[in-house]
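Every protein chain except one is present and positioned as in the full complex.
Chain IDs A and B follow the sequence of writing; residue 1 opens each chain.
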Amino acid sequence: MDVKVAIRQLRVLFSKKEVLKGIDLDIFRNKISGLMGPAASGKSTLISVINKMVSFEDGVTMTGSVLLDGEDIINGDIDEVGLRKRIGTVFATPIPLPRSIFENIAYGPRLNKNYSRPDLYTLVEESLRKAFLWDEVKDRLQESAMKLSGGQQQRLCLARTLALKPEIILLDEPCSGLDPISTAKIEEALSELKDQHTIILVSNNTKQIARATDFVAFFYLGELIEFGPTDKVFTTPAARMTEDYIQGKFG
Amino acid sequence: MRLNPRFTDKFIRGALLFQALFTVSILVFIVFIVFIKGAANITPEFIFSYPEDMGRHGGIFPAILGTVFLAVLSIALATPLGVGTAIYLTEYTKESTLTRVIRFGVESLAGIPSIIYGLFGFIFFVIKLKLGWSLISGTLTIMIMVLPTIIRTAEEAIKAVPRNLRIVSFSLGATKWETVTKVVLPSAAPGILTGIMLSVGRAVSETAAVIFTMGSSLRLPTSLLDSGRTMAVHFYILAREGISLEKAYATALVLVVSILLINIAAYYTMNKMIGRYS
Partner (left out) sequence: MKANWYSRFFGREQLIKWLLVVAAFSSLLFLFIIFAFILGEGLPLFYKVGVIKIIFGFTWAPTKGFFGIFPMIVSSYMVTLGALIFGAPLALGCATYLSEYASRRTKLFLKPALELLAGIPSVVYGFLGVVYIVPLIREYLGGPGFSILATSAVLGIMILPTIISISFDSLMSVPPTYREASIAMGATKWQTICNVVLPAARSGILASFILGMGRAVGETMAVIMVAGNALRIPMSLLDPLRTLTSNIALELAYAAGDHRSALFSTGVVLLIIIMILNFVANFWVKRKVTG
């Protein structure tokens, strides 16, 4: 198994407060890796380190390295804009842009080059299909995206990232607040997407982690407690804390 | 004698209502009287012909065009400067001494009365830069005058755009400028446009700053160095020199109607554009 993202000794501090305390983690190519743990464990911070949006916070210091295909993305001069085109992010609350469904999906690709109308249309359709949203919106692509339901909006956000054909897809608690059907659709989409993409899924819903991921990393207050294949971690967790968390004793 | 508090309450309510109505009635009176006294003289001839005999007869066409030229040019110059400033202050810097100093500068500019702008425009553009009483002198002076308004409204409009939208744009691989032009500005557009329209209104009604920079020539300005009149200046001269009461009322009517239309346009644009995006 190939390592897509190698995280070595990553420490992140927000104004002297340690949020990630020396993480060593391998993210494998074309697999779904889950990050689980209670709130304020550093899972979202790790996501924002990978897509280089952590620099929007104040007073951030980072040590260690994060290697994407062997290249360190946090030390040295990295073109953040180019990097983010290779990494798609879906956030906890769906954030559609205030424009049509079509325009939402087309936003990312259009930044890179001038597409002809038919090419763009194909791209939009392809992305919406992969996000399991095409059938529901194919007749109303020109309508405002704000009119969609929460679950639809979140799939729209997934489709939006897919339009850029990213190598990595990051999802930060994407199904919190969504109904079970939308959640199922998104999980189904992810399982089909992993053939073409490396996926990292953050969730504090242990059942979702158990269902949808191949590997799981358990975080607690900035430390990586345990990491391994999902089946193994859930049936025979190595750490006592992991077992407690899975059983819902805290978090 | 102690008044019953409930009675006082009702009395006060009535008194305050009266004051509010009185204030509104002043506006109504102004619009009304200008309409009544001026409407008779509003003919197509008035709008499209040139003044004769210092404005005693004829129309106000050059003044109308002078106003349009001045307003359009000064707004065209002030808008990129103003919106650019607003973008810089909100998107490209955090709050710091620098931003506070710039904001102080903007607020100070806003507080300067128009006669001082007139003095400044006169000595700087007309005399020192040797531009003479001209459209360009007037334009540059008015541009500086309306700049604070545009900066203020643009900043407010930009700040009102939710932070989330910027985050999404960045996560899709957009640069800062791409995010500003494709996400922030379109959402902030209604507010910014309102500010622009308010500034147009200001440029149209301004007199003291215009008369000493653009001059008061009765001819139609055909180049930037030509002098000319705006409607406000023409009106002032008609009224003060006692040239023609009727023409004065008529000019006032055109002025007030223009301002009314600009205000209405501002509200309409604001509401329409908000509807379109949400």
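Convention: a contact is a pair of C-beta atoms (placed from the backbone, for glycine too) under 8 Å apart; a residue touches a chain by one contact, two chains touch by 3 or more.
Every value quoted in this text rests on a predicted model; they were computed, and no experiment measured them.
Enquirer: Out of B:V24, B:I47, B:A160 or B:L225, which is the one that touches the chain we can't see?
Expert: B:V24
Enquirer: Hey, which of A:L13, A:V60 or A:I78 is the one touching the hidden chain?
Expert: Only one listed residue reaches the unshown chain, and that is A:I78.
Enquirer: Can you name the residues of subunit B that touch the chain not displayed here?
Expert: 5-6, 8-9, 12-13, 15-17, 19-20, 22-24, 26-27, 30, 33-34, 80-82, 84-85, 87-89, 92, 101-102, 105-109, 111-120, 122-124, 128, 144, 147-148, 151, 175-177, 198, 201-202, 204-208, 212, 232, 235-236, 239-240, 245, 248, 252, 255-256, 259-260, 262-263, 267
Note that in this section only the chains that are shown with their structure count from here on.
Enquirer: Indicate the whole-number Å distance between the mean C-alpha point of subunit A and the mean C-alpha point of subunit B.
Expert: Measuring from centre to centre gives 49 Å for this pair.
Enquirer: Spell out the part of subunit B that touches subunit A in their complex, as residue ranges.
Expert: The contact residues of subunit B facing subunit A are 164-165, 167-175, 178, 182-183, 187, 277-278.
Enquirer: Which stretch or stretches of subunit A touch subunit B in the complex?
Expert: Touch residues, subunit A against subunit B: 51, 53, 56, 81-85, 88-89, 91, 93, 95, 97-99, 107-108, 111-112, 144, 146, 157, 160-161, 164.
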